[in-house]
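Omission of a single protein chain aside, the complex is shown with its protein chains in their original locations.
And then subunit A:
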Amino acid sequence: MNPAVSFRGVSRHFGEVRAVDGVDLDIAEGEFFAMLGPSGSGKTTCLRLIAGFETPTAGDIRLFGESVAGLPPYRRAVNTVFQDYALFPHLSVVDNVAYGLMIAGVPKAERRRRAEEALAMMALPGYGSRRPSELSGGQRQRVALARALVNRPRVLLLDEPLGALDLKLREQMQDELKALQRKVGITFVFVTHDQGEALSMADRVAVFNEGRIQQVGTPAEVYGRPRTRFVADFVGSSNVLPPALTALFGGPPKWASLRPEALRLRPPEGAPIIGTVQGARYLGASTRLVVDLGTGPAPEDRADIAVLLPGGEPVPQPGARVGLTWEPAALHVMGAA
């Protein structure tokens, strides 16, 4: 079966800037795929390349096995949920949702019925006659989703769709989006800079940096076995260990990552590694402790490592000497630099 979306050596340069630089990627049909990366990493440009708002400088993009080179956005079987939702301010909610159907020439009664259906699916029944400006951010987001899904696209593209929502609503929408994707069975391609969002929702994640894909894998793979220092650093709040420190933790002298939650405190007497507590940050369910494993007082001798203390455990004061143990399996040595 052909992948829903495939990139082969795709680049998009804006003058000197290489927004996307030689990307190869396959997204399977029915997959919830996240593109994760900091701003300017090329993830949004990749999404816009799929939608057709940008044309690649080099390389080939295929949708379901067919090249989309030279195909304008309005000839592609994909729909986009925009970061600012891009609802038409001069149209009512139901006319916004029915816009794609109107363009496709669906008769008025039929498109009204389907738009109302889509609004009902998004838990917005009876909102049809309102203007977008009368809706809250979360409601606009649902209208944007309904407007895209009512066209039954084969791929739905979502550009930071939760970015404008507050935390509570964002978490709720994460669950809803995931459930929605299972229900409609459409391929979702989701762009985000929030690693928590990517890990919790996606079937697979591509981590972007400086226009290139650093790693593609399931959330567990990307989180637990980062391929590069960048991935280890960006995905989660991992400790990135330089070769010397890796050796201290019993690994080969290479770069490695170690999750803060894989470390445990114990009394310093007889502990394999001893350090000094530098500070603590209370996170609610846990406390994040910074421990200096350095050998001397000079700044260059410092080697800070983060430890996640589960809630309920006593939090040592800054300056206290603590011992550390860890799960050896959690130490992940990175192949690439």
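By definition in this document, a contact is a pair of C-beta atoms (placed from the backbone, for glycine too) under 8 Å apart; a residue touches a chain by one contact, two chains touch by 3 or more; residues count from 1.
Operating definition for what follows: contacts and distances are computed from a predicted model.
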Name the absent chain as its UniProt record does, using one of the following: "ABC transporter permease", "Peptidase C39-like domain-containing protein", "L-serine deaminase" or "Biopolymer transport protein ExbD". "ABC transporter permease"
Looking at the whole complex, which of A:S11, A:N151, A:Q195 or A:T228 touches the chain that is not displayed? A:N151
Among the options A:A4, A:A51, A:L158 or A:A202, which residue touches the chain absent from this view? A:A51
Residue in contact with the excluded chain [from A:G15, A:G70 or A:P89]: A:P89
Could you tell me which of A:N79, A:Q215 or A:T228 touches the chain that is not displayed? A:N79
Specify the residue from the set A:A104, A:A123 or A:L283 that touches the hidden chain. A:A104
For subunit A, enumerate the residues touching the unshown chain of the complex. 51-53, 72-74, 78-80, 82-84, 86-90, 99-100, 102-104, 147-148, 151
